[in-house]
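One structure is given below, encoded as structure tokens.
With one protein chain withheld, the remaining protein chains of the complex are depicted in position.
Here the chain labels run A and B in written order, and each chain numbers its own residues starting at 1.
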Amino acid sequence: MKILSLITVVFVGAALIYGTLDMPKWGDPHSPASTHVSPYYLRHSLHDAATPNVVTTVLADYRGYDTLGETAVVFTAGMACILLLRAGRKRRGKGHV
Amino acid sequence: MILPLDLILLLFVFICAIAAITVRDLLSAVVILGAYSFFMCLLWTQMAAVDVAFTEASVSAGIGTVLMIGAVSKTKRRSKD
Partner (left out) sequence: MFEFIVSHYNYWMYIALMMVGFYAMMAKRNLVKKIIGMNIFQSAIILFYISTSVKRGATVPILEHAHEGHGAVAHAAHAVDVMQYANPLPHVLMLTAIVVMVATLGVALAVAIMIYKRYHTLEEDEIMMSIRRG
């Protein structure tokens, strides 16, 4: 099992390294990720939200629904934890009775 | 972004990752994972992502470690591999 997973890991790693050969250079200011929509956020965030921290502006103003969805995910995870742990407690209690 | 600092931090992160999955004592593995998270946080500060860095330091290295220590203390501490 260990040998098999080691072989799988080596193959997946080689495939991913083959994929990185086309990536833009690390720290390139003209990479596609840095030139598409983020200049808009950097230019307009102070005018639109009057907040100097651009990350906060994008998180709470431009992409507020994203953060709302994240809150829903965290709430669901918390509910799942509570339900799982309480179900175990109740079953053990019934076993004692 | 500083190249030698980036290399050293990447090396530390890698060593911490290897150590966290090879140590047999689960509590040590969890604490090494906390150190891994803090090195990751330094790496992100070095990449000018301060918001991500302090979220990682508080959420992943803080709450994550606490959750894992709680889970290990409720179950067994010894691991076979």
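In this section, contacts are C-beta pairs under 8 Å (C-beta built on N, C-alpha and C of every residue); 3 or more make two chains touch, one makes a residue touch a chain.
Every value quoted in this text rests on a predicted model; they were computed, and no experiment measured them.
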(request) Can you list, in ascending order, the chain B residues touching the missing chain? (result) 1, 3, 6, 10, 13-14, 17-18, 20-21, 26, 29-30, 33, 36-37, 40, 43-44, 47-52, 55-56, 59-60, 63-64, 67-68, 70-72, 74-76, 79-81
(message) Suppose we count only contacts with the excluded chain; which residues of chain A make the list?
(response) 1-2, 5-6, 8-10, 12-13, 16-17, 20-21, 23, 25-29, 31, 33-34, 37-39, 41-47, 50, 52-55, 58-59, 63, 66-67, 70, 73-74, 76-78, 80-81, 84-85, 87-88, 92
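Everything that follows uses one rule, which is that only the chains that are shown with their structure count from here on.
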(request) Averaging only over C-alpha atoms, locate the centres of chain A and chain B and give their separation in whole Å. (result) 17
(request) Would you tell me which residues of chain A are touching chain B in their complex? (result) 27, 53, 55-56
(request) Using the touch rule from the top, collect the residues of chain B that touch chain A in their complex. (result) 1, 51
